[in-house]
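In this view, the complex is presented without one of its protein chains, the others remaining in place.
Take a look at subunit A:
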């Protein structure tokens, strides 16, 4: 009796395994054929313009997390076209990226701020009697997000922003805010200004703007760490976006790409006639007005923080790729050049706007491309 039951059970379980296995296998098979066919077709359409130039090997890079989403999209398209190259970009932060590059661990670095003079000096060690250069590659508006009950549209200027983030202006119905927004129904809610608790290139760029555009109201040194007293803080851009969403009376700053899901952003009053909204298009206009201040082949940009041009959004962040002008390592040079060429190309820049970034204006993009061509 017992033995029989055991056998029957065993047969049953074997049957179950066989059937489910067959099902699983057939499911896999059909998925593979359809999915594989689709993806190769679309990849070919996107990436036909990419020149691989016999590049091969592993490309290591690290740096700014602000450009992570852009790099991911580029890497996906590029490696689909050039199958011999593997690119590994670690978004460790600009500081870590520059450090790793100066130690010779990576082929290029991504950074939210241009190299400092002492860093350029250090770079002669990795770049063999040459130096590292900044190549502007991605721009992005730093949006000022707010959550004020009953207010949909808000205009602020540099001076008010500085005083809000320095806790000089404490409530939303302050006369200074009223003067800029005569039509808005401003409540008496307390202002809760949120800043980054970690060190960040976004903080660096935002406080640089406050310092340049409102020198009388913002007296702090600036840098990646927040220096003003008071206010509240949160970890990372996503942390700030979360706080703005759930805290009434909150105001904060982060890259535009984090401002989804009905988060409202401030229009910034500049020297131009109309206040400017935070959009990728307006950020590109601001970059077009920037001056190149780097020496030689270095293309580091100096933004105009009080632009007179219409629709130029002043609180804009430019992230750079950093590579050696000469003396790049022989085994990674072809891949580095070919990849940088692609991301600076029209195709490469065209995919940026979808991801919340601002493409380079044509004039600067041309300069970047001609500089990349001379890397050796």
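Remarks
By definition in this document, a contact is a pair of C-beta atoms (placed from the backbone, for glycine too) under 8 Å apart; a residue touches a chain by one contact, two chains touch by 3 or more; residues count from 1.
One rule holds for everything that comes next: contacts and distances are computed from a predicted model.
Of the candidates "Cytochrome c domain-containing protein", "Ketosynthase chain-length factor", "Cobalt transporter" or "Phosphate transport system permease protein", the chain left out of this view carries the UniProt protein name "Phosphate transport system permease protein". Within the full complex, the residue among A:73, A:96 or A:180 touching the omitted chain is A:96.
Residue in contact with the omitted chain (choice from A:187, A:231, A:275 or A:361): A:231. Of the candidate positions A:162, A:250 or A:352, contact with the unshown chain belongs to A:250. Looking at subunit A, the residues touching the absent chain are 92-96, 99, 190, 192, 194, 197-201, 221, 223-225, 227, 229-235, 239, 242-243, 246-247, 250.
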